[in-house]
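Below: one structure in structure tokens.
Only one protein chain is missing; all other protein chains are in place.
The block that comes next holds subunit A.
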Amino acid sequence: MAPKAQKQKSSDGNKKTKQRKTKQTLPDREETEPANMENIGHPEIYPLVLTTQTQEIFNCRIDEDVTDGKPYKLIKKEDILADFKNRAAVSDFYPVKKVIQEYPGDELLVVYDKDFRYGLNFYLIGTEEGKENYLNYPEVPEEHEEYKEYIPEDLYIYRPPISKPWVSLGSEKEIDEESVKESAKQITYMISRKRREFGTPIKFRDQNASSVKDAYIECTAYSDKNFIIKQLEKDVGMQVVPNVKDTSTQTKWTYPQNVAIQYYPREFSEEEKEIFGQSKPLINFLNNASISVEIALQQNEIMNTFIDDWKNLAEEEGTFEDKTDTHLKEYQSFTDLHNLAETMVTSVSWHPTIYGLIAVSVAVRLSFEDRVHFSGKLLLQPSLILFWSFSDPIHPQLMLESPDDIFCFKFCPSDPNIIAGGCINGQIVLWDITAHADRIENIKTGGSSSKKVTLKPMFLLEPDSNKEVMYIRHCAVSSIENGHKKVITDIHWLSDTFEINRMGSVFENRNGICCQLVTCSADCTICFWDIRPQKALTPQPVEKKKEESIEIPYDVPSTFLHLDLSWKPFTKIKLSKGETSLDHCPTRVSLSEDNFLYKTQDKVSAQSKAVKTGEIHPYQSLEGGFGNNLKPIEDFCTKFFVGTEEGEVIYTDWKMERDPDTGRMMAKKPVNLYTVHDGAVHTVQRSPFYKDIILTIGGWNLAIWKEGVTTGPLLQSCCAPKRYTAGHWSLTRPGVFYIGREDGYIDIWDLLEKTHEPSQSQNICITMITCIKPWTFSAKQQFIAIADYYGTLHILEIPWTLSHPSANEVSGTSHYFEREVKYLEYVEQRKKIREQEKKEMDLELEKKKSKIGHCLFFCTLTNAD
């Protein structure tokens, strides 16, 4: 049916174009186009009404030309066209005029429609193909077309489609209905903006939709009753169960507990104790137990079984320095550069409490004749005791003035601000530097400003403005007539534990401070002095005192004002040699209680003693008088050692005794006298460790004595190559002492190492050493001050080996001394034995002599050595 479709299409196309134009053209279409059976699928069939006249014209009269057997009639197209001309609109073919005109063939087929199938009695087939089809298939009814369709299926002959003009079959109506057409005209909006606003940033802002009218349209939900269904029935299942819950807690079970508190110890009363004492079981128990207890006690007494021998074998550990270093190291040296005269140092003393302070007494280096010669000049120069401090080697801190050269001086042990010195003229001088105590105590702060140690020439040397060297005048001197007549060679403060009266008896010292001195001088006397004001034994006229009162300068303290120039010793002991007029000339004295100077750790107790009487300085308020109420000390050893200028060591007593002949008080005869040394004894010193061991040095040798051993010295050295001029025990090592020689060497003796010669020798200076004084500041620092003949004071540091004793040194040294004592005893015994032997030998000789002749030859001398 393709060609038909094509034709349809073309006619449809015509229709469509007509449709697009206007809707109103529809009825026009119907006028021009003949109605066809398009709507039943046969667009080529055009129903016609042929009248009888028409039938006659064309020879298609019903039942004559067109019968049932041949219902069609081919009519020529020209006849129809002629008909049109003849009858025009009356012609029956007028409705299909166009079709006829367009009919390509010559003959048209008209078919008699007997049954009026197509509505009219005749129909025209407008297409050649339809004609063909009808002719070929004379059974025209549509039902038969189906059969016809079957038959060609057996032999399908492909007929290429012939394009036919589109025949409208009513499909354009459907398309029209289905197509979307704009019902309303489209509205166009044109929005324009100002040119300058192009591209500007857009600012958006919020706006509440409800605030602006018609900003939004909402469809509010509402409950439409039409759509509400109420549930009138509900199916619910239930189960009834008991509500059970499981919980648990833990509680603390507090249970009562017995607690007892004892706040005082249980004790027995006295009666109960008594009862116990009586009880038999206790006695038995004690008897049994005491046996084993006593065994145990004795075991401990016999031997200490728990000694760690290994540990005891070891030496003390913890050395800070090289142990092999045994030399004294030079630390500092002090020389007085102000003094123009050539001076020598006569005595050195460390300050007992202040670190780094040392006092030196200097004297002019002249012999006796020269002194006499220059006596006028010497008077002008002040004699000084200089105080040197480690912090300032150029300027002495203090200078104590004295009327004449000091040959010995000592700090008072109870109060380091009191210094007593012995002059060359026999006077004792006392200083009180309490006022300047703070100056010397705070030396470090003042000395830091003058750290420069550049040596300037002497005329440029000036004391710093803030550090004026103070000349401190003495505050008391002894009486010239009553004191010593010659140079005082030694001065000592007596210990503060006892005091002596005129008889030499010893009493207890209630003051707690040192108040007595002992001096010995070249005028062969030993004097005891008391610094307390004496009660006037002889009434002196008052006027005389007034005349004698001299005006005292304001800066001199008045501590010893009572003593000034009127000070007398209360006891004098003359060391006479008996019948001869020559007396012993003591150079050094050593009392039994003399070693308090070495005890540096006692300084605290000394200070506390000094401040015992509250704020008042004890020396300011000395009460005079002798022991009226003082208790005498019994069993006090009043003997002491004296070294003389001839080299003798005397052991004598200071207690006076009544001479039976004259009734006067006289000194006792010396107990012992030893001539040991070759020169003047310059050192008589007790060991700091043993109270009864004394070292005496003089001339070219030294000797060690033990008090109580009268046979002789424990040790006497052989002659040294050089003369010994100074000596001192070591403060920390019991077997060590230092000896200074006249050539500036120091000999260090160690008794545990060698006893025949010094263990070490070290050169200190070029000239004679005049004084040696060691001092301990701490466990690590020990210094030794060595003064020489040229006025220089050298401070050296003692190395570890010399300052620290080994573990058994004390016991070793004491054993050594004991051995020496035993040796002396043995020697004594041997002497006796030898004497005995000698006697026997003599006797034998006598016997043998009595025999005649040849017996002499056969005498053999037995040498029982």
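We take it that contacts are C-beta pairs under 8 Å (C-beta built on N, C-alpha and C of every residue); 3 or more make two chains touch, one makes a residue touch a chain; residues count from 1.
What we mean here is this: contacts and distances are computed from a predicted model.
One chain of this complex is left out of the view, and of "Proteasome subunit beta", "Centromere protein N", "GPI-anchor transamidase component GPAA1" or "Dynein light chain roadblock", the protein name its UniProt record gives is "Dynein light chain roadblock".
Considering the full assembly, A:Leu282 is the residue among A:Leu282, A:Val671, A:Ala807 or A:Val827 that touches the omitted chain.
The chain omitted from view is touched by exactly one of A:Lys245, A:Arg266 or A:Lys311, namely A:Arg266. In the complete complex, the hidden chain is touched by one of A:Ser290, A:Ser375, A:Asn482 or A:Gln781, namely A:Ser290.
From the set A:Asn136, A:Gln207 or A:Asn304, the residue in touch with the chain omitted from the display is A:Asn304, counting the whole complex.
For subunit A, the residues touching the chain absent from view are 265-268, 273-274, 276-278, 281-283, 285-290, 292-294, 296-298, 300-301, 304, 306.
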